[in-house]
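Every protein chain but one is kept in place in this view of the complex.
Coming up: subunit A.
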Amino acid sequence: MISGRSNKKRGFIEAFELPPQTLPLLLWNDHPNDDDDDDDRKGVENSSFIAKKNDDGYCIVGWPPIKFRRKKICSHNRDDNDRTVLHNGSARAGVGGGVNPNSKYVKVKMVGVGIARKIDLSRHHSYQTLTNTLINMFGKCQQDAQSFKLAYQDREGDWLLAGDVPWRTFIQSVERLKILRIGG
């Protein structure tokens, strides 16, 4: 019984062309989506996310696509900052004391700026240093600072003007910050 394979050398064409194409299992017409019921945004409605709550509180599994190790490391950075003990209390603002058991990051949004920032309030001891840092963070100069005011959201969810209560009280209750324009 002669097998399908030949013992001769393969011709050039045979050797170097792609393997013979099998017939497609479904012939392609030009309008594949014609028999679909909905028209345009079908894909959006029907796609099913694998939506689970994972440790990070985010909904979509495996998104954004960063490696597990990287996720762990980043959250570790934050945890370690919170846990490690500082040796000799060098908590001067801006100095690399490095690790601070009391680091308190809060979100800051400036009206009109799309991207929010984060600031470590533990590095500050007065409203003055805080506002100076915020001004720099958002790229404004001291003169501009006059036309802004700082508001904060406290633990109860209320928005208040910063500066009315002593710094200590402020630090203990602040959850978020917002920079608003004075007047209109």
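To be clear about the criterion, contacts are C-beta pairs under 8 Å (C-beta built on N, C-alpha and C of every residue); 3 or more make two chains touch, one makes a residue touch a chain; residues count from 1.
As a working rule, contacts and distances are computed from a predicted model.
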item	value
Identity of the absent chain, which is to be given by its UniProt protein name, from "F-box domain-containing protein", "Presenilin", "Large ribosomal subunit protein uL16m" or "Serine/threonine-protein phosphatase with EF-hands"	"F-box domain-containing protein"
Listed residues A:Gly62, A:Gly112 or A:Gly157, member touching the removed chain	A:Gly62
Hidden-chain contact residue, picked from the options A:Arg70, A:Arg155 or A:Arg168	A:Arg70
Touching residues (missing chain, whole complex) on subunit A	9-10, 15-16, 18-19, 21-22, 24-28, 32-33, 36, 40-44, 46-50, 56-58, 60-74, 76-77, 80-81, 87-88, 90, 95-99, 107, 109, 114-118
